[in-house]
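Partial view: only certain chains, each at its native spot in the assembly.
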Amino acid sequence: MAALRSRLGGRLAYGGDYNPEQWPEEVWAEDVKMMREAGVNLVTVGVFSWTLLEPDPGHYTFDWLDRVMDLLADHDIAVDLATPTAAPPAWLPYEHPETRPLLADGTRLTFGSRQHYCSSSPIYRAKAAALVERLATRYATHPALALWHVNNEYPGVDGCHCDASAAHFRRWLADRYGDLDALNRAWGTSFWSQRYRAWAEITPPGKVLGAVNPAQRVDFRRFNGDAALECFTAERDLLRRITPAIPVTTNFMASYKFLDYWKWAAEEDVVALDAYPDARDPLGHVKAAMNYDLMRSLRAGRPWLLMESATGPVNSRRRNSARPPGQLRLRSHQAVARGADSVMFFQWRASAFGAEKYHSAMVPHAGADSRIWREVAALGSELRDLAEVGGTRVESEVAIVWDWPSWWALEEGGRPLADLAFHDQALAHYLPLWQANIAVDMVRPGADLSRYRLLVVPNLYLVDAEGAANITAFVEHGGHLVMSYFSGIVDENDQIILPGGHPGAFRDVLGVRIEEFNPLQDDESLTLRWSDDGSVSTASQWQDLMRTESAEALATFTDGMFGELPAVTRNTYGHGTATYIGTQLDTERLASVLTDAVATAGVRPVAQVPEGVEAVRRHAADGGSHLFLLNHTDAPITVELPTKTALHLPPQGVTILREEA
Amino acid sequence: MAALRSRLGGRLAYGGDYNPEQWPEEVWAEDVKMMREAGVNLVTVGVFSWTLLEPDPGHYTFDWLDRVMDLLADHDIAVDLATPTAAPPAWLPYEHPETRPLLADGTRLTFGSRQHYCSSSPIYRAKAAALVERLATRYATHPALALWHVNNEYPGVDGCHCDASAAHFRRWLADRYGDLDALNRAWGTSFWSQRYRAWAEITPPGKVLGAVNPAQRVDFRRFNGDAALECFTAERDLLRRITPAIPVTTNFMASYKFLDYWKWAAEEDVVALDAYPDARDPLGHVKAAMNYDLMRSLRAGRPWLLMESATGPVNSRRRNSARPPGQLRLRSHQAVARGADSVMFFQWRASAFGAEKYHSAMVPHAGADSRIWREVAALGSELRDLAEVGGTRVESEVAIVWDWPSWWALEEGGRPLADLAFHDQALAHYLPLWQANIAVDMVRPGADLSRYRLLVVPNLYLVDAEGAANITAFVEHGGHLVMSYFSGIVDENDQIILPGGHPGAFRDVLGVRIEEFNPLQDDESLTLRWSDDGSVSTASQWQDLMRTESAEALATFTDGMFGELPAVTRNTYGHGTATYIGTQLDTERLASVLTDAVATAGVRPVAQVPEGVEAVRRHAADGGSHLFLLNHTDAPITVELPTKTALHLPPQGVTILREEA
């Protein structure tokens, strides 16, 4: 990132996906002129240009791209050059039909969209490598080249079931388990007579009557991600060899369930995010904040790139409403506040054709005489003045545990409560911290927790021994823990951690023992009585049938089929405390539990501001900082500053205060 | 039609599908006796008799059909003889499995229903032609033969994805585009690297991750229809060669999304409709009226045939309620009023077996001692007296634009508003005209509009240059236009009509410029203030962010995120006016806009009758006419006639007045 920042003259990056291949060349001149007007200094080029660069198999031609790169260089616009490997040309599936993904139901995907390749295909990989090598070699020293953008939004939801994928899955399993006995143990194949006597017998999980072995499914998710990640690292290795000074990234899809971005981020030079929060979702800005914090956390707090966002509506929702006036500015600053060193959009100029022509752009169909263009130009101008924010850091003393394999395992079939969804739970725990303007990082269960005072663990269903020990040690050494129900139940192979009551991984640190899980019916709720003040609240969705051992009850169920039982507990363990929430609290009570824990941990908010104002601080190495104050409401708000001056934030307004060291 | 009318002795056709193959021959004598009783003069024979006529491949036998034809001729019942090509015998898919349609997901359809053939299959086509030729030759001079009924309810929803279909699709594309460069431009294949370098690389749109190229999908819809239409015209050509005097038709399925009936109607001698409005749908009779007007319009106002309808319930709905008493008569007359020269049913005698045995019939399971039979016999008697209506015409000065490719493109994925459905919109615009008893035709965008004073254009998303110019010229020359939002956005290839603001095709004639589309959320509504009287109304679903250029605002949005903006406008253009509706009006206001436009255009209702009474007039060549008055309510209604006499219509009652020239 330092390289990129330096390349941009220390400025934040501003720009978007630039697809000149969709337009006659006479439009290009207007493009660069308008880019200059709007302060654009970085554009992503070539994301879907494979067919232009290799029109026939093995015949490469770069003339078109040369002209684009030269034009941009001439206008001092840096290029985030994409490897176009997300969309092979029509000749690949035509000449090699077996490169198309095969779904679990036996359907082969066809050409006509994008991402129509099997990650495990040797042919695809070879063709991709050959092109990337030529691309990198040709532009290695081009003055426009500033960043590599590998592929595009790697998918992971389905996985390929073709023979090549199955063979690859088996090799991956052999690497993971060493021998079949280990795999049979890990997958619990003594259940339903599923023992494998030969690697060749193993297949991707397909269609069955009933339910597939859940450990097999979780491993197939791991494998799918790794197969795609291999595609990424293969390209990255080529790029690093040829252009060692140019950073490499790929664009993530925020809290995307199907790829473990902890693993991905470790393989790239900078995290890049495509962020499309729903403009009309009342919690859209909170979800955005959570995603930004996640992106920042993926590489330990380093600045990241907002690689794609929308100037207006997307076209993938049922009702793609226009963006409210002012929101583009507000939300763009929000990303910067939470660690982005760029504001970029998909795309520069709205397409006239294709599947995404109703996706908004920096230059809309209506052209320059339009609200959107005026907002885009104004934002570019404003960001030019924020250069010194680049490279600064957000600092947090609170962390939320976010783990992909646990997410996958939690949402497999056959659980006590099918409705329990990780993302919703993570958001529910994030929301009160966001409302209180508490800075938060996300961490893996096994991460270095030494910088944190409070660790929040929403429904960490699956945890390996190392993760469990790490969390336990965190408390023992004085950390404060808040953990929600159905955590620590299974190990990395989705096997119940035995013996004794649940949660096997955390019984000691929590000081409780759970005999049974009691998911509540849709319309069922229970009453909680809180020990501190005798007040009551309502619980829903889940009831642990739990006994305290060393813990004390903070709240007790007072009704329901099982009578009085502890519901929320706190345990002192070593030098720290562990609070456990054995039910779904209402929004207010979950907030109280978390803000009490914040207070106990001695964590302070970023700033004392009225409700509706988001306060985030980026810290510079010199001890100075920028305080971002963002008014997400439709009303003006006055913020009393510590300096006793009052700051007036208009509706949807933003103010950025420069604080000296 | 004149030939058919003459063959029927000038009478309207009355009858139904007659499937004697389902019954022992001793029942046939009872059939013809009852047909005579009921006034049946035309029956459709042989729709599903391929297996009887060609029991083994290449072995033809017509004895059975000879006996049926002779029996009917003996009783002076004319025959609408069907080519049985909608349901090949079991031996075709058995001997040629590749003739079965292949779905996009790779599933081959099986035998056991009907329509189990690929329209592009050379084998199917050859077998169909061989049979049709023999059938036509054999009965060319048979006295019973009055009409050819080709195939049955050609389907179009899915399309076949087999190799033969794919090759046919490529030939069709080569015909349409000439060369690959033209196709690549039309499909916008520079988006997502989709350029084709060889025809062979192109496939039908199949399953993908994300979205298929929308132009490819719209072209595949066009192709599907054309492939089926080729099957029709191939049979028709044979029939015309052998029996040039016998008219040829096939039965349409009303406002069926998947076939462009404008193209089909041009290829046949008379339009035939299968109409199954829901007997219990409160708008069932209005939908029926709209479909009848569409059928009449398909061949420029010529009389059409109601080929299939139901005496009682169908069996395809979730709850197939019985038909209310009197509705059979009322709704049958409604079809005649709107231009039908026949009333026919599926089917003569209710089946004892098979997939449609609970579909009602002229002779129900309960036999002749039944309400249904009594209503059928009475209706037949009444229609005998309406002979002089045959051949007369409905005349209209208002037209609604109805275009299939626009329908297809509008409902593709990735649009601003996924819920926007053409049929619903067409009905919403038709309803107030129906309520006001304004006679209406449907037209294509490029049709001759010279006979119309008012043109209503509901959401014509896609329009080619010729259509746009035609509509513009209509206004310029003094016509009045009412157009709804999201019209004129893309050309025939689903490409945005650029440059500048929307709607590219109609900006001049409408005198407005739209910068952004703002689909509203489900529960969101806006307030409109109307310029003429300051009244307010509610808008929903859609908001154009629009500026007037030469137009004036008839109504203005007064709230919402974007403040005051024009919502409904009127532009004077040449000698005419163009009213534009940039939102979804409520039912009452849409009615006002349309009836105001009717008044401005100087169009008069068919008759001044109380609400709930439908008035339709058929005009004879001699200047005389028949006025149909239909009471669709459950209460008696008195109609004051211009002659100052009062006419009493009972609930569900019908009166037909003969008006002299």
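Letters A and B mark the chains as written, and numbering starts fresh at 1 in each.
FYI, a contact is a pair of C-beta atoms (placed from the backbone, for glycine too) under 8 Å apart; a residue touches a chain by one contact, two chains touch by 3 or more.
Just so it is clear, the model here is predicted, and its values are computed rather than measured.
S.K.: For this file, with 2 copies placed, note down how many copies the whole complex has.
M.R.: The complex in this structure file totals 3 copies.
Criterion: only the chains that are shown with their structure count from here on.
S.K.: Calculate how many whole Å lie between the centre of subunit A and the centre of subunit B, each centre taken as the average of the chain's C-alpha atoms.
M.R.: That pair's centroid distance is 49 Å.
S.K.: With touch defined as at the start, can you tell me which subunit B residues reach subunit A in the complex?
M.R.: Touch list, subunit B to subunit A: 105-106, 187-198, 200-216, 413-419, 493-496, 498-502, 513-522, 543, 545, 561-562.
S.K.: Can you list the subunit A residues touching subunit B in their complex?
M.R.: 19, 21-22, 48-52, 55-56, 84, 87-91, 94, 101, 103, 105-116, 155, 158, 280, 312-313, 315-322, 324-325, 350-358, 364-367, 369-372
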